[in-house]
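Below is a structure I'd like to ask you about.
Just one protein chain is left out here, and the rest sit where they should.
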Amino acid sequence: MSPDYIAAQIFNGLASGAFYALLALGLSVIFGMLRIINFAHGAVYMLGAFATYYAAQLLHVPFYPALILAPIAVGIFGMLIEALILRRISGSDPVYGLLLTFALTLVVVNLVRLLAGPLGSPYSVPPSLSSAVDLKFTIYPAYKLFVIAVSIVVCAVVWWFVERSLLGARIRAATENPVLVRALGVDTKRLVTLAFGAGVALAALAGVLAAPTTNVQPYMGDDIIIYTFAIVVIGGLGSITGSVVAGFALGILQTIGAVYYPPIATTLIFIVMVIVIAIRPAGLFGRPESLR
Amino acid sequence: MRPLPIVLVVLGLIALVLPKVIYPLVAIDVLCFALFAIALDLLFGFAGLLSFGQAMFWGGSGYVAAMLVQRAHIDAVLAIAIAVVYATALAFAVGLVSVRRSGIYFAMITLAIAQIEYFVAVQLTSFTGGENGFPMDSRGLFLGRHVDGDVPYYFLVLTVLVVCLALAFRLVNSPFGVALTAIAQNEQRAIALGYRVHRFKLAVFVIAGALSGLAGALFALGNHLAGLEMLDWHTSGTVVMMTILGGASTLVGPIIGAGLYENLSYFVSKTPIGAQTDLVMGLIFAVCVLSFRRGIAGRLLSLSWRKTST
Partner (left out) sequence: MRIARVIPFLCASAVLANTLIPISPAPADTAPVKIAVITDMSGVYSGLSGQGAVIATKMAVADFGGKVLGRPIVVDAVDHQNSATIAEAKAREEFGSGADLAMDLTNSAAAIAVASVAKDVHKLAIVTGAASTALTGADCNKYTYHYAYDSYALAHGTGASVARAGFKTWYGIVPDYAFGKAMLSDFTAAIAPYGGKFIHADTMPLGTTDFSSYMLAARNAHPQVLALLNAGADTVNSMKAAKEFGLDKQMKIVVGLLFLSDVDALPDVFAGSRITDSWYWNEDKAARAFADRFAAADNGLRPTSVQAADYSATMQWLKAVKAVGSTDADKIVAYLDGRKFDDFYAHHAEWRARDHRVIHDMYVMDVLPKSEVKEPHAWMKIVDTIPADQAFRPASESTCQKTW
C-alpha cells in the first residue's frame, strides 16, 4: 500500500470524521447545557437530510441555501420540542432525558416513514461539486473536500463561540450554576432553549451534508446515534474540544480499519471506547467532575 | 389497605387465564419479557444502574440454549442451566469493567460490549446462522419430557417467573437490598459508612445478568428460534421501556410494563394501523415519562399514601 493511497484513505477518514465531529459536537452542546443525553440526535440528523430533500422537491431550494436553511428550520423545530416537552423534565436525572428522547425518536422516525416511505428518497451531489480534484497524491471527489471544509469551519466557530464569547460564557455559567446566573438577571430558560436549538442544528447540518452521498431514508440515523454516543464518551462528555478531536480521529481510525480488516470497521469505535473508559473514565478531554 | 398484595393477586389471576385469552405463544413472550424486565429493575430501579446492553445476556443465553438443544441434543433444563452460567460469567467479566463508572458512562459501556457481542455472533455464521437466525425443530426434552405444547410451556415459565420474583423480593428486602438502595441514593455516604460499593454493584449486575440470561433462554426455546434481534440494542431499549413504563423499583411494575407492551403490540398489529406499533409505543412511552415517572405500578402502589410526592 503506497503512502499516496494511505494519504487518500486518511482523507476519506477526515470526511467521515467530519460527520462524526458535527454530530458529537451537537450532542456535547446539548449535554453540556441541558444535562440531557439526546437520543433523538440520530433522528434530527435524518430530519436534516429530509428537510434538504423536501426543500428541493417542493420549494426548489438548491443545495447551498439548504445548507443554511435546513439546519435553521430543524433547529427551530428542536427549540419548540425543548420548550414544550423537554423542559418538563429539566432538573431530573439525565436518564429521563435519555428515555424521553428515545421515545421521541420512535415517534419522529415512524412519522417520517409514514410520510416518505421506507425506501430512499433521491438526492444527488450538486453539479458544482461533483467533479474530482487533483490533489497530487490522488484524484479526490470535490464534494468530500467540501464536507471536510464545512465541518472544520463550523466546529471552529462553535468552539470559539462557546469558549471565548460572552454569550458562550453565559451559557456555560448557566449550566454550572443556574440559580446564581438567574439571580444576576440572565434569562436561563431562553439560553437553554437556544443551546438545544444550536445542538440540533449541528446534527441537522450533518444530515444536509449527508443527503447527496447517503441513502436518505427514515432509519438513516438509527445506527449513527450509538456511534455518536461512543465518540462523545471517548472525547469526554460535555467537552467541545473532545467531541471534535474524537470525531475526526475516530473517522480516520474507522477508515484505516476498513482498509486493513473491513469486518471490524464499525465495531472498532466500541472497542476503543471500552479501552478509553477503562483507562481515563472521563474521556480524553473530559473533566472528572462531569462523571455523574 | 396495602396495594401490593392486591396488585399481586390481580396479576396472578391474569397470569392464570392469560394463555386462554391471548395466543399462547404471545403469553409466553410476555412472561419472558417480564422476567427480563424484573432483572433490569433490580439493576436500574434499585441500584440506579441503567444498562443499555442487557440484550447481551438475553440474546447470548438464548443462542447458547438453542444451540445446545438443537445441535448437542442435551436436556433442555441442562441447556438452560449452561446458558445461565454463560450469562453469569459474562456479567461478571463485563461488570468488572463497567461498574466502576456510573450514569451515562455505565450505559455506554454496556451498550458497547453488547455491540461487540453482536459483531461476534454475526461473524460466527456457521455457528449461529448469522442473520438467518437459528431455528429449532423442537424445544427439547425437559428432564426427559416433551413440553412442545404452548400452554404447558407457559405454565413452566410462569413457575420459573414466580420463583424468581419471590427471590427478587427477598433480595431487595434483605440487608443486601437495603445497602443497594443506600448506595443508589448517595454513593459517597455509603462509602463513608464503610460499604464496599463496587462489590455490591458487581453482585447486582451479575444477578441481573443471570436472570436476563434465564429469561432469554426460555424465550428462545419458547419461540423455537434464536435470532439476531435478541442481541440488537433495540431490544435493550425495549426492555428499559417496559420497566420504566410499568414502574421502576417496584418489581411488579416491570411485569405490568412487559404485559402492556406485548399485548399492545399484538393488539395493534391486528388492526389496520398494525404497522405503526413503534409509533404508538413511542407516544405512550413519551406520555408516561412526562406525566408519571414512577410508571403505572409506581402510581398504583403509592395510592395508599396520604402524602403523595409527585
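Labels A and B are assigned to the chains in the order they are written; within every chain, residues are numbered from 1.
One rule holds for everything that comes next: a residue touches a chain if its C-beta (ideal position, glycine included) is under 8 Å from a C-beta of that chain, and two chains touch if they have at least 3 such contacts.
Since we're looking at a predicted model, the values are computed, not measured.
If you put the hidden chain back, the residue from B:68, B:136 or B:240 that touches it is B:136. Only one of the listed residues, B:36, B:119 or B:153, touches the absent chain: B:119.
Listed residues A:5, A:64 or A:160: the one in touch with the omitted chain is A:5. Residues touching the missing chain, restricted to subunit A, are 5, 8-9, 12-13, 15-16, 113, 117-122, 124-125, 130, 132, 138-139, 141, 143-144, 212-215, 217, 219-220, 223-224, 255, 258-259, 262-267 (touch as defined at the top). Interface residues of subunit B facing the missing partner chain: 10, 14, 17-18, 21-23, 25-26, 29, 119, 122-123, 125, 129-133, 135-138, 223-225, 227-230, 256, 259-260, 263-264, 267, 269-270, 274-277, 291-292, 296, 299-300, 303, 310.
Everything below uses one rule, namely that only the chains that are shown with their structure count from here on.
Note on chain placement: the centre of subunit A and the centre of subunit B lie 32 Å apart, centres being C-alpha means. The touching residues of subunit B, when paired with subunit A in their complex, are 50, 97, 100-105, 107-109, 111-113, 115-116, 119, 123, 233, 237, 240-241, 244, 276, 278-279, 281-283, 285-286, 289-290, 293.
Across the complex, subunit B is touched by residues 37, 85, 88-89, 92, 94-96, 98-100, 102-107, 109-111, 114, 226, 229-230, 233, 237, 263-264, 266-267, 270-271, 273-274, 277-278, 281, 291-292 of subunit A.
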